[in-house]
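A single protein chain has been omitted; all remaining protein chains appear in their positions.
Here is chain A:
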Amino acid sequence: MEQLNGWFTELLSGNLIFTANTLSFYWGGLVTTVQLVFLSLLIGVILAVPLAIGRGSKRRWIKLPIYAYTYVFRGTPLLIQLYLVYYGVVFFDGIQDSIFWVVFKQAFFPALIAFTLNTAAYTTEIFHGAIKNTAKGEIEAARAYGMSRKLMMRRIILPSAFRRALPAYGNEVIFMLHASAVASVVTIMDLTGAAYYVYARFYAPFQAFIFVALIYLCLTFSIMFVFRRLEKRLLAHLRPRA
């Protein structure tokens, strides 16, 4: 540990920008970015499953509102959605007097809401596409076993649809990680916010932004790696046999 510490100090010595202080900024940014992306993806998936089932419903009053929701949220920039939630949240009557204001006062929660709504819209479409592409034979077999619609959805359609949605969902995760950079616009100190701070403080755009780009690259590759492994495991039955 002592040795590591010495090595670290030596590495940073003679370096005006990447001091322990700015590195702690980047670390804080990394934590914020990961929290924001992970939470919004998690809530987004939970919302997307019932929405995707509803999107494929035969009833118009269920199908159309969900389609309108995904159309609007996929057709407009995330930045606009973020601005709308961030500046619009105070317009809910009485929110500033309620206990929720402690939470909504910080930019983190409006950003979380905007990101969640955005990713839920994309994920709904991904799942809907996967559900629609379920092989007819699987559904016929389930019916022949006398399964009810609910049971068939739970045991047959959803498990196979999730597997088929996996590659597209992996892209969505990476897309969300990259899109989360706009959180820095509404005063959140995420990775990009930290980089901007370092840039503005030292007027060193190359160091500040290339360093943060490398962190994002590492995150992207980690996500890609995890999804490759998952696909290999879960889609093993679809691979051509030698």
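One rule holds in what follows: a residue touches a chain if its C-beta (ideal position, glycine included) is under 8 Å from a C-beta of that chain, and two chains touch if they have at least 3 such contacts; residues count from 1.
FYI, contacts and distances are computed from a predicted model.
**Student:** Suppose you had to identify the omitted chain by its UniProt name; would it be "ABC transporter permease", "Glycosyltransferase, MGT family", "Multiple sugar transport system ATP-binding protein" or "Vitamin K-dependent gamma-carboxylase"?
**Tutor:** "ABC transporter permease"
**Student:** Among A:F18, A:F100 or A:F209, which residue is in contact with the omitted chain in the full complex?
**Tutor:** The missing chain is touched by A:F209.
**Student:** Out of A:V31, A:L64, A:L151 or A:L217, point to the residue that touches the absent chain in the complete complex.
**Tutor:** Result: among the candidates, A:L217 touches the missing chain.
**Student:** Could you list which residues of chain A touch the chain missing from the display?
**Tutor:** Residues 71-72, 75-81, 83-84, 87-88, 91, 177-182, 184-185, 192, 195-196, 199, 205-206, 209-210, 212-213, 216-217, 220-221 of chain A touch the chain absent from view.
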